[in-house]
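Below is one structure; the comments refer to it alone.
With one protein chain withheld, the remaining protein chains of the complex are depicted in position.
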Amino acid sequence: MDDSDYRLHALRGIFLLPKIIPMSVIIILLIASISIASLFLLAFLWSVKCGQFDDDDAPASRILFDDKLPNKTNV
Amino acid sequence: MFTKSLAEIAITCDHCGDECIAKNICIDDKRFCCAGCKMVYQLLNQGGLCDYYNLNDKPGFSQRIPVRTGKFAFLDDAAIQAKLISFRDEQQVHVNFYLPQIHCSSCLYLLENLHRLEAGVISCQVNFTRKEASIVFMAQTTSLRNIAELLASIGYEPYISLHDLKQQKPGIEKGMRYRLGIAAFCFGNIMLMSFPEYLGIDASESGLRNIFRWMNAGLSLPVFLYAADPFYKSALKSIRHRFLNIDAPVALAVIITFVRSAWEVLSGTGAGYFDSMTGIVFFMLAGRMLQDKTYRHLSFDRDYTSYFPIAVSVISNNKEIATALPELKAGDTLLIHNEELIPADGIITKGSAYIDYSFVTGESMPVKKDMGELAYAGGKQTGGNIEILVVKEVAQSYLTALWSRDELKAKESGRVSFVHLLSRYFTYIIFGIALLTTWYWKINDPTRIWIAVTAVFIIACPCALLLSNTFTNGSILRILSRNQFFLRSAQTIENIAKTTHIVFDKTGTLTDPRQQEVKYEGKPLTTLQKQQVMALASCSTHPLSRFIVKEFEQTSQLTVAGFKEIAGEGIAGVVEGSLVRIGSCGFITGNTNDTGGTVVYISFENQMHGWLRFDNHYRPAIPSLIKKIKNRYKLSVLTGDNEAEKQKLRRLLGEDAALLFSQKPGSKLDYIKSLQADGEKVMMIGDGLNDAGALRQADTGIALTEGNNNFTPASDAILAASSLSKFSSFIMLCKANQYIVTASFVLSIAYNIIGLYFAVQGKLSPLVAAILMPCSSLCIFLITFGSSHWLARRMKL
Partner (left out) sequence: MELAATSIETKNEEAVFTRRPVEVEKFYYDNSIVRAFGYATVVFSIVGMLAGLFAAVQLYLPQISMNFAPTTFGRVRPLHTNAIIFAFVGNATFAGVYYSLQRLCKARMFNDRLSWIHFWGWQSIIVAAAISLLLGKTTGKEYAELEWPIDIAITVVWIIFGINMFGTIVKRREKHLYVAIWFYIATWVTVALLHIVNSIEIPVSFMKSYSWYAGVQDALVQWWYGHNAVAFFLTTPVLGLMYYFLPKAANRPVYSYRLSIIHFWALIFLYIWAGPHHLLYTALPDWAQSLGIVFSIMLIAPSWGGMLNGLFTLRGAWDKVREEPVLKFMVVAITCYGMATFEGPLLSLKSVNAISHFTDWTIAHVHIGGLGWNGFMAFAILYYMVPRLWDTTLYSKKLATNHFWLGTIGIIIYAVPMYWAGFEQSLMWKSFTPEGQLKFQFLETVTSIKPFYVLRSIGGAIYLSGAFFMVYNLYKTIKQGSFIANEAAQAAPLMKTVSEKKEYWHRIIERKPMTMLVLSLIVVAIGGLIEMIPTFLVKSNIPTIASVKPYTPLELQGRDIYLREGCYNCHSQMIRPFRDEVARYGEYSKAGEFVYDHPFQWGSKRTGPDLAREGGKYPDSWHYNHMYDPRSMSPGSIMPQYTWLLDDQLDTASTPAKIRAMQTLGVPYPKGYDKIANIDLMHQADSIAANLKKDKITTPSNAEIIALIAYMQRIGRDIKSQPQKAIVEQ
């Protein structure tokens, strides 16, 4: 394959990179991982915004309560 | 976090764990100390909420003193409602109540199931750390007042004070968390993508290498532009104030590092130092966060408004009208019920006042005031209802006026942490070095000036100092708070360390208001007589009666007939067929001869039998504490009382301590000022409102409290009375703070210099360097954290 081919491939999208640049698959992994990381970052910012971390004593014990009704109804 | 109840020997109330004096209040196997507790139990039982008792042992609060019906009448007042309600529409209303009683998972469980007790409640979400319950209810089905009364009836009486009128809810610092999150994210990924560079990614993969560099540059933007801005801001502020604080050089270093790195990447000459920059910012933010940790359940700047009720009942043409405090005018007539605070100075026009000024003075012995006498705001009426003619509006009242004294306003100014001073010299030195390097390269090789100078600034960033400071402060604040000593801010640590003169308030601080030394004098009492006295006393809620009950530890089942209590005089009743009377000299003997101090007389069948002498009970921790500190500090004691206990105090505090008696709040404040005028660094330890002025004025004002729920005047620190014994160790730790900071700073400087030494000789592989960078920050953290905790352990904290 000659140079012109590479450019052609490149424009065809990054999934052809593995054929062209050595270890370029890392770029794919990078993009994948970083976009995931950004997702989690956004999730984190969201959770701060809506006060998920305002109270870090209650949630731990809140899950211990059964929300069963006083008169347990089975269906 | 949650309270454990100890196993009592005596039979204790299944609701609140208090001792059951009356043995007959019980439902099936449950026993209660009072009808109140029993009622709560029944209520929960109906609601099917008895898990409340399974989750924790005896989680409730004593209901011995029932909440006055109609106490929350003022909540029907639209104007007041508007102030309290945070949101309302056609069907639902949102309100946040501060419930100081919240303390355990049972509270959480009960409150969040409130809807099972009251149909109108839609939901109730508890914020445990802030002891707040945000309640949503239906306007048609129930009312704000009902909710408040419901809460009160299950032992969670909402605390609604004049303060709530201001509507200033402290929002949690979210910006800091955003910044930390973003910094962490960028730092992490930049570190990741810097590794290939360090790990020797070779030229054949220049493509990859450039991608990594560019991504680093991109990732560093949010840190540079957003996460780091607190440093820029405070730097700017400091420069405007013509004072170079530590953030100035830090900000400078961050900016220069970024510019240099960006330039390297753009010009393709290098990878830059994005990882170092973002890393430092991240760690510094983390440090800040650690240091600025706030105790949401405490408030350090309560003024009188947090004490005073939001409304009182004003009597106009024989009708009680709930009126918001600010609306009170001179000439209004107030109806003050039992256990209610007198909100404004006024003249007693009806009923006999028996006023408990413990809020004000820390003195729990109520004072008798007769009609026509002047009652100061801040006192709490005990006994029957009284009426008061307002002479001064709330804001002008004797006590509240303290806050308007303007010398209190300007307090924060002129306090400079030694860190800033240190950093200032540091900065000058850096600039010096920078100049020298510029000059040197100007002569030798002008092309390299830019690189050399930027290098100097990057290397010489005093962030190590900032880190060690914030981290040390952070961990010390934590240690102290673990020991029930809460500081307002990190600055307080230094102020405590600098202290030269410690001023104590006597009543409620040196002495324990909840205890009295009771001595019986007169004809000896038989067991029966003791039981009779005890039985009678246990009918009254008066503090003295309580002390008597405590003193005569008799298990008596005797019943009292015809019990009557004359407020401010005494109590009487027929026990075992004989008339027993307990009360003041006048009440028993008829002739009033005041022998000083508190004395209660006892008579059987109108025969004076003997008397009980009540003396102040000094906190057991005090003597040893004083012994520890009296050689190191000048001591003073301020008290509103007369000189009755002069000798006692003298013995306690030694010869050279200053003892000032019958001090008015104003004069206390002035005394502090006079000390400061002589260049003393004053620490004031007090509790009551009357100390508030002094506490504010002192370099360090420490408010003593019997527990986090109690209310403390504005102060720099809040100390739980139970940890008073450790107080000298606290001071030691605060002194240590400065040494730890300096030490770890010096260490990190040495660390950097050594690192540089090898780096410039190329003896340090880039990978090692890269790992050392975050490590240096981590080291600082470990050193400061470790040493402060090690010290704390040695001081048994």
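Some observations on this one:
All chains are identified by letter, namely A and B, in their written order; residue positions are counted from 1 within each chain.
Just so we're on the same page, contacts are C-beta pairs under 8 Å (C-beta built on N, C-alpha and C of every residue); 3 or more make two chains touch, one makes a residue touch a chain.
Please read these numbers as outputs of a predicted model, since none were measured by experiment.
Although one chain is not drawn, the whole complex shows that of B:P66, B:P100 or B:G218 it is B:G218 that touches it. Touching the chain that is not shown, out of B:P66, B:P100, B:G188 or B:P309: B:G188 (per the contact rule at the top). Although one chain is not drawn, its touching partners on chain B can still be listed: residues 86-87, 92, 94, 105, 115, 119-120, 122-123, 125, 134, 136, 138, 141, 171, 175, 178, 182, 184-186, 188, 192, 195-196, 199-202, 204-208, 210-211, 214-215, 218-219, 221-222, 225-226, 767, 771.
Within the entire complex, the positions of chain A that touch the omitted partner chain are 1, 3, 6-7, 9-11, 14-45, 47, 49-53, 55-64, 67-69, 72-75.
We take it that only the chains that are shown with their structure count from here on.
The distance from the centre of chain A to the centre of chain B, with each centre set as the mean of the Cα atoms, comes to 41 Å. Against chain A, in their complex, chain B makes its touches with residues 1-2, 47-49, 51, 55, 105, 108-109, 112, 116, 126-130, 172, 174, 177-178, 181-182, 185, 188-189, 193, 204-205, 207-208, 211, 215. Interface of chain A with chain B (complex): residues 21-24, 26-27, 30, 34, 37-38, 41, 44-45, 48-49, 51, 53-58, 61-62, 64-66, 70-71.
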